[in-house]
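A single protein chain has been omitted from the complex, and every remaining protein chain is retained in its original position.
Here is chain A:
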């Protein structure tokens, strides 16, 4: 067997070891997901028999999903979360790119003090009560904007964007300027089209942040009809109360097991992100690395 042949095709034992290793690694990742889906579809008998985590359900029931969608709370919260995520991500991207562009232009007005302020937010964060008082004083309690504006700008994301913008060759912007373009035209016609990768990844950061956020809603939203999905689902997972089984006088015709309900909630929570992620994945590594190693 020649050396070049060995390079093309590793010997069988090595391939077998690699295959086993990859299978084990894949199983470690996939089995929990299979278990989550399976448990969410399992009956109480199966959950009891399996000790709480069912891998292969012998029969399927949708009781857990019916339970969490009963009353329309989860459906409404899902709409709220989608709205917050879409609008919030758009607001955050607009604000972050504008700020990052300004900070990337040497000599722009107030650039250094503004940069210091952004960096300061990476080192210090305001406490829960000061945040609450600010939101209250702005009259944003029970407003969806309370879930967007306090977290609209991430210092980390602004710095990543700024680094990326600074990496764009100055010749491009200089030639545009010679052709008479102002900052707005340079920003929209040159900088943004060249920044699709980093915009995709920063957009994903913001979107995932808005999708997963629950604490601001906990503090600022008295009206539970305006709660996002994560906060509604938190009441199922953290409270850990098995409805119909926790009170002396409660009874109901069908009560799904708590483990199934919690796993159904996990499925509902992660499916939207799983759907979006593949479309952005190709930009992900490129965008992060490009922004991270420069500046």
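List of remarks:
To be clear about the criterion, a residue touches a chain if its C-beta (ideal position, glycine included) is under 8 Å from a C-beta of that chain, and two chains touch if they have at least 3 such contacts; residues count from 1.
One rule holds for everything that comes next: contacts and distances are computed from a predicted model.
Candidate names were "C-type cytochrome biogenesis protein CcsB", "Sugar ABC transporter permease", "Extracellular solute-binding protein" or "Ion-translocating oxidoreductase complex subunit G", and the UniProt protein name of the unshown chain is "Extracellular solute-binding protein". Only one residue in the set A:18, A:136, A:185 or A:282 touches the chain that does not appear here, and it is A:136.
Screening A:54, A:68 or A:84 for touch with the missing chain picks out A:68. Residue-wise, the contact with the chain that is not shown comes from A:232, picked out of A:146, A:232 or A:268. Annotation for chain A: contacts to the undisplayed chain at residues 44-45, 47-49, 51-52, 66-68, 70-73, 76, 128-129, 132-133, 136, 141, 215, 218-219, 222-225, 227, 231-232, 234-236, 238-255, 257-259.
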